[in-house]
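Here the complex is missing one protein chain, while the rest keep their positions.
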Amino acid sequence: MGVRLGSADRFTIDELIVTCISRQAKNSDLMAQGIATPLVVAGYILAKLTHAPDLIFAVAIGGCITNSWAPLSISRAEEANLERPLYIFSFDEAAGTLMFTIQPKEFFRPAQVDPRGDFNNVVLGDYYAPKLRLPGCGGIADVTNYSPRVYLYVPRHSRAVFVERLDFVSGVGVLEEEERKELSILSPGPRYLVTNLGTFDFEGGRMRLLSYHPGVRVERIQKKTGFPLAMAPDLHETPPPSAEEVMLLREEIDPLGIRELERLSGGRRRAKLREIIEREAEGF
Amino acid sequence: MGVRLGSADRFTIDELIVTCISRQAKNSDLMAQGIATPLVVAGYILAKLTHAPDLIFAVAIGGCITNSWAPLSISRAEEANLERPLYIFSFDEAAGTLMFTIQPKEFFRPAQVDPRGDFNNVVLGDYYAPKLRLPGCGGIADVTNYSPRVYLYVPRHSRAVFVERLDFVSGVGVLEEEERKELSILSPGPRYLVTNLGTFDFEGGRMRLLSYHPGVRVERIQKKTGFPLAMAPDLHETPPPSAEEVMLLREEIDPLGIRELERLSGGRRRAKLREIIEREAEGF
Amino acid sequence: MSDKVVTLSEAVGLVEPGDTIALGGMTLYRRPVAFARELIRSRVKDLTLLALTAGYESDLLVGAGSVRRVRTCYFGLEIFGLAPMFTKKARDLEIIEETEVSLALGLRAALSGIGFQPARAWQGTDLLKVRPDVKTISCPYTGERYVAFPAIKPDVAVIHVQESDCQGTAILKGNLALDREMALAAKQTIITTERLVEEVEGQIATFPSRVDAVVLAPKGAYPTSCYPYYRLASQEVLDYVDACSRGEFEEYLARFLDGGEVGER
Partner (left out) sequence: MSDKVVTLSEAVGLVEPGDTIALGGMTLYRRPVAFARELIRSRVKDLTLLALTAGYESDLLVGAGSVRRVRTCYFGLEIFGLAPMFTKKARDLEIIEETEVSLALGLRAALSGIGFQPARAWQGTDLLKVRPDVKTISCPYTGERYVAFPAIKPDVAVIHVQESDCQGTAILKGNLALDREMALAAKQTIITTERLVEEVEGQIATFPSRVDAVVLAPKGAYPTSCYPYYRLASQEVLDYVDACSRGEFEEYLARFLDGGEVGER
C-alpha cells in the first residue's frame, strides 16, 4: 500500500502500525531494534519525536546503544547508528549479560503465532523437510526466556500467521505458572501485538483483541485468525495517528517510504527496494 | 640492602633477582604484573630493554595491556600504564575469559611455599585465629588452576617461607597426574622460582635447586629451606647481571631504588618509602 | 615479531575440508567477502560455516557448494529478504540451530577453557528438540534448570578489519559482532584488513599471539560495508537477489569470482 498523499488526517496502514508501536514506548525507555524492521525503527523514532524525547535505542545494526536518530535508510543505517554511540557492545556482552540487565523493550516480527503467544521464526512445514526455511530466530529463544518486555508486530495478518499449532516454537508465549517455573522462564510472555488489522494482548494466556483499526470489522479480524480470539471488555477502535505523527513520518522519519517494504513481497518488493536504493544513491 | 655504587660488575641481590626474572621473559611474551611487585616490573622492563623488545605487559594497576614502559614509580604507576594502552579490560573480561585465552606469564610472590610448589597468600597460622592475616590471593587460586606460565619469586628466602606444610593453600603446585585430572586442573604447577639465594624449579613435583647465586653456598640454601631440596644435575652458579643490565636498572628503569622495598620491612621499609616518595614529589 | 602478511590464496590454504570456519561481521556489515571469493575459488568443500548472522558472502558460499553445515542464529539478507541460495538448499544443508546466546556463550566457554556456559534461554522452545546434543544443568543454588551451552572452538576464524599491523594486532571500528571472540577462540585466525599500518591506534581487537595470517584486502568487505570507509553497496546486493530470482545464480557467481579483490560500482 503506497503512501496516500493528501490531507494529514488520512494515513496508511503502515503509518497506523508505526503509530501503535510508537505508543508502546514510554519516555526514558530503552528500545531494542532488530534487523530488517523499518516499521519498528520508524515507531521508535516517532515516539522520540513526540511523547518520549529521552528514548534510548539498542541497535543490532552497528551493535551499539545510542540516543540519536536519523531518517530511515538502507545503505546508511549503520553509519547513522554509529555516528554518536553511547555504548558499543560485543554480542558476547549483549547476549551474555547486558540485555538481561538493562531489559530493553523489543518488537519482534513472527512468521507464526499461536493462541498463547508462542511464535516461530525458524521454519514453515516439517522441520526436517521444510516448506520454507526462514532466516532463524536471532535471540528470540533467549529473550523470551527472561524478558518482561517482549512485543510483537505482524504487518500482514492472516490465517497463515495466526495458527492453532506452530510448525516450530522459537519464541515462548504466556505459560502457566507451573510450566514457567519448571522451565526456569521469567518472561510473562508477549505484552502486546499490533497487526494491520488491530491490536492485541495475551492476557490470561489467550490472544485477545484490544482494538480494531479504523474501517476494520471485528468479524474480519476473527476470520483472518486461525483460532478463536478473546475480546477485551473495552474493545474499541484504534486511535488513528495524529496529523503531526503522519507528517513527521512522511517528512522527517521515513521520506523514502522504507516502512512500506514490510508489507510487500516478491517482485513488487524488489521493485520498491530498487526505487528506494536509487533514490538513496541520488542523495535523498 | 642498598645499591652499592661502584664499578658495574658489582651488583646487589635485588639486581640479581631482577635479572633472573628478566631472563624468563622471551621476546613477544605477554607478561602479567600484579600489584606491589617492583622487582617483577623491573625484571620485565629489563627484558624489554635487552633481549625481548616486543614484550607486552598485562598490568593490574591501570587494568590494561600495553607495550610501553616508564621508570618505576609509586605515585605515577597508573598514569604511566595508561599513557598508551593497547587494551583496557574490565576484570570481568580479564578473569572470565581473557587471561585464560592469552595466557600471560606471571611472577607471584608467595608468603609460604611447600615442597611441591603449592603456595599461600591468605593467612599465617590457624585460619580462624591467624597469627597474621595476609592481604589475600588475588587471582592466584584461579590462575594456578589453568596456567602453564606460573612463576614465583621470594625476596627473602627463609624456613618461614619454605615449609613442609602450608598454613593455607591458595596456589596450586605440581600435582600427580591423577589428582590434576580429578580436580580439572590444567596447570602443571610453577615453572620457576627465584629467591635471594638461588633459582629453582619443581620438576618431578619437588623443589629443586637449579643454581646458587654468586657467593651463596648450597648448604646455606638447604639450611634456609624447611624441607630437603632436590638438586639439578647441572647445578651451577647463577650467571650475574651484565654491566649493561646493572646500568639500565640503576639509571633507566629504577633510579629511585623502588625495587629495594621488597626486601625491607617495618620501620626501615617505611623510611625508605618516605625517601622515595619525597624524591618523586621533587620530580625525580 | 614475525611478519604474518600473506596473500589471500595463502591464507585460504589454512582452511582444510571439513573445517568449521567462523566469519566475522554481521549479515551485510564488515563481512570477509574477498576471503569468501578466494575460498570458493579454492574448491575446499564440506565446510561448517559459523556466523553470528550469515548474509551475502555466506549465501554465495552455500550456493557455490563450499558449505555442508551451517551454524548461525540468522541466515538472510535483512531488508533485501531471504538469502536465496540458503533458502533453496536448506533441505540439503545440515543446519545446526543457534541463537545469539548459544553462539556468544559457546565461544565464551571456549575462551574460559571450560566445556559449557549456563543460561536462561531456549526452554519452552523446539530448539532443544532439534539440538539433542545441548544439555541442561541444575543450578546448585536455586535449583532452577538452565541450558548448558557447549563450547564452540572454530578451526579457522576470518575477520575483516579496518586496520591491522603485520603481526595481527588489529582494531575494529563500530560493530564488534562476535569478531573479537571468534578471533580468540579459533585454532587459527586470519585477519583481512583494509589497511596495513605500522602501529594501530585505539583499543585493539585481536592479540598477535592468536593471529596466524594477515592479508591486505582493501575493499575486502565489498559489497558489504566497512564502516567508516565504505557503506553497504545496496544496489549490488539487490542485483544478487534479482539474479537469483531469475535463476541466474551461476552467472552471478561467475561474475563474482571474476571480480578480483575489489568490486566497485
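Note that the chains take the letters A, B and C in the order they are written out, and that residue 1 is the start of every chain.
Criterion: a contact is a pair of C-beta atoms (placed from the backbone, for glycine too) under 8 Å apart; a residue touches a chain by one contact, two chains touch by 3 or more.
All values derive from a computational prediction rather than experimental measurement.
Q: Sort through B:Asn27, B:Ser68 or B:Ser184 and give me the one touching the missing partner chain.
A: B:Ser184
Q: Which of C:Pro32, C:Gly124 or C:Pro150 touches the chain that is not shown?
A: Candidates C:Pro32, C:Gly124 or C:Pro150; residue touching the omitted chain: C:Pro150.
Q: Which residue, C:Lys4, C:Arg120, C:His160 or C:Arg180, contacts the hidden chain when the whole complex is considered?
A: C:Arg120
Q: To test your reading of the contact rule: which positions on chain B touch the chain that is missing from view?
A: 35-36, 38, 60-64, 74-76, 78-79, 82, 85, 88-92, 94-96, 100, 118, 122, 127, 129-130, 132-142, 144-146, 168-172, 175, 179, 182-186, 258, 261, 267, 269-270, 273-274, 277-278, 280-281
Q: On chain A, where is the contact patch with the chain that was removed from view?
A: These residues of chain A touch the chain that is not shown: 27-28, 30, 54, 65, 85-88, 96-98, 100-102, 146, 186.
Q: Hey, which chain C residues sit against the chain that's not shown?
A: Looking at chain C, the ones touching the missing chain are residues 112-120, 135-137, 139-142, 144, 146, 148, 150-151.
By our rule, only the chains that are shown with their structure count from here on.
Q: Taking touching chains as linked, do they make an open path (line), a single closed cycle (ring), a hub with spokes (star), an all-linked set (complete), or other?
A: line
Q: By CA centroid distance, what chain is farthest from chain C?
A: Relative to chain C, the chain whose C-alpha centre sits farthest away is B.
Q: Using mean CA coordinates as chain centres, what's the chain B-chain C distance in Å?
A: 41
Q: Express in whole angstrom the distance between the two chain centres, defined as the mean CA positions of chain A and chain B.
A: 57
Q: Determine the centre-to-centre distance between chain A and chain C, using the mean Cα coordinates as centres, and give it in whole Å.
A: 27
Q: Give the residues of chain C touching no fewer than two other chains, as numbers and ranges.
A: Residue numbers touching two or more other chains: 108.
Q: Residues of chain B that touch two or more other chains: which are they?
A: As it turns out, chain B has no residue touching two or more other chains.
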